[in-house]
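For this view, one protein chain was removed and the others were kept in their places.
Here is chain A:
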Amino acid sequence: MNLEKVVFGFFVVLAATLNFGFFIGDIDNPDLHNPYELFAAVVVNLIATVLKFGDRTQIGAVHLATSLVADLQLIAASLFYGYAIYVSSAGLTASWTASVVSLSAGALLANVVSVVLLVVETVSFHRG
């Protein structure tokens, strides 16, 4: 067992699950999307990204790319969320919620790709 792989796998899967937890629920109902979960998703995603730094294998490069995409989408979602609450006069409306959740859905897709890559890597490692 390789501790590095455990830590890395942990963060990748945790990022995906947190992202999924925030995303699940009616897309325009703000009550179903917990901001704390979004925060946790951003933090875990950032850590997962940093963990991929300096990995020069092909699969490591794709990992880094997917993580960066997820970061971008989640940070965009947080910015939208903050804008809706603090700047916009209407507050967190259904359409704003939908935007935030759809952005997080995009991040989720990237995270799913990450998890798929992780699985592929693990499986091919056992074959080799």
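Assorted remarks:
We take it that a residue touches a chain if its C-beta (ideal position, glycine included) is under 8 Å from a C-beta of that chain, and two chains touch if they have at least 3 such contacts; residues count from 1.
The definition used in the following text is that contacts and distances are computed from a predicted model.
Of the candidates "Aspartate carbamoyltransferase", "Trk K+ transport system NAD-binding subunit", "Carbohydrate ABC transporter membrane protein 1 (CUT1 family)" or "CRISPR-associated protein Cmr6", the chain left out of this view carries the UniProt protein name "Trk K+ transport system NAD-binding subunit". Remark: the omitted chain is touched by one listed residue; of A:V6, A:V50, A:A94 or A:V123 this is A:V50.
Panel shows chain A; residues 35-36, 39, 43, 46-47, 50-51, 53-54, 56, 78, 81-82, 85-86 of it touch the chain omitted from the view.
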